[in-house]
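Here is chain A:
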Amino acid sequence: MTSFANTPIPARVVLNQADIDRALTRIAHELLEANKGPRDLVLLGIPRRGYPLAVRLAEKIAAADATVDPAHIVGQLDVTMFRDDLSRQPTRPPLATVLPQSGIDDKVVVLVDDVLYSGRTIRAALDALVDLGRPRIVRLAVLIDRGHRELPIRADHVGKNLPTAAVEKVRVHLTETDTVDGIPTDEVVIEGSV
Partner candidate 1 sequence: MKHLLSTQDLSRDNAILILDTAEQMAAVGDREVKKLPALRGRTVVNLFFEDSTRTRISFEAAAKRLSADVINFAAKGSSVSKGESLKDTAQTLSAMGADAVVIRHWASGAPHRLAATDWIDAGVINAGDGTHEHPTQALLDAFTMRRHWSALTGSGSTGGDLAGMRVAIAGDVLHSRVARSNVWLLRTLGATVTLVAPPTLLPIGVESWPCTVSYDLDQTIAQGVDAVMMLRVQGERMNASFFPSTREYSRRWGFDDNRLRALDELGMKDTIIMHPGPMNRGLEISSAAADSPRSTVLAQVRNGVSVRMAALYLLLSGDFREPAVQPSKETTR
Partner candidate 2 sequence: MSTPTGTYLIRGAAILGGATEDLLIRDGIIAARGIDLQQSAATGTAESLDAGLTVIDGTGLVALPGMVDIHTHLREPGREDAETVETGTRAAALGGYTAVHAMANSNPVADTAGVVEQVHSLGISAGWVDVRPVGAVTVGLAGKQLAELGAMADSRAGVRVFSDDGICVHDPVLMRRALEYVKAFDGVVAQHAQEPRLTEGAQMNEGEVSSVLGLAGWPAVAEESIIARDVLLAQHVGSRLHICHVSTAGSVELIRWAKERGINVTAEVTPHHLLLTDDLVRSYDPVYKVNPPLRTDADVQALRAGLADGTIDVIGTDHAPHPSEHKECEWAQAAMGMTGLETALSVVQETMIETGLMTWADFARVTSTVPAQIGRVADQGRPLEVGEPANIVLVDPAARWIVDPAAMATMGRNSPFRGLELPGRVIATFFHGHPTVLAGALNTPRRILGGDA
């Protein structure tokens, strides 16, 4: 076996900025279609990268329906304290949970995250949601579904299904949260491919 420790990890761009934007536009329309309009829709992004994606989706929904104020339908749901791996990981400081003014009771809550993998984050999010109120429906929208589920959880809206090996790492870079070589960038890359 050769060691990979000293060799640069090969990174492969699987979605570029235009791909991401297209995927989000499609998801926004799917959401409106599935919900028969924007009524009661609340988008809750899971930090860190789920939140900017939720904001973008809200803006696209607002663009499609002028009655929607994006700021009123988007929020952030921190799931740190609900994770099942708190004692196995380095300490994670909790981040803010911010709900839209309308709250989530009897709403159609769409959880938004960047990558769906084991499903454990979404399990934690469902628990966190229960403590905050009682939505009428909870749906899940993700930019990437890379498989390898460990729990019976599936996404309702997927930007791209990306078959991966477990050793590979999927990295989502968003201009709001990430820079590549110092430049804010939108892209999805796979690292660690053999």
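The rule is simple: contacts are C-beta pairs under 8 Å (C-beta built on N, C-alpha and C of every residue); 3 or more make two chains touch, one makes a residue touch a chain; residues count from 1.
The candidates came about this way: all candidates are chains of the complex that A comes from, given by their letters.
Not measured: the values here are computed from a predicted model.
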Candidate from this complex that touches chain A, chosen among 1 or 2: 1
Of all residues in chain A, those that touch candidate 1 in their complex: 78, 80-82, 86-97, 127, 131-133
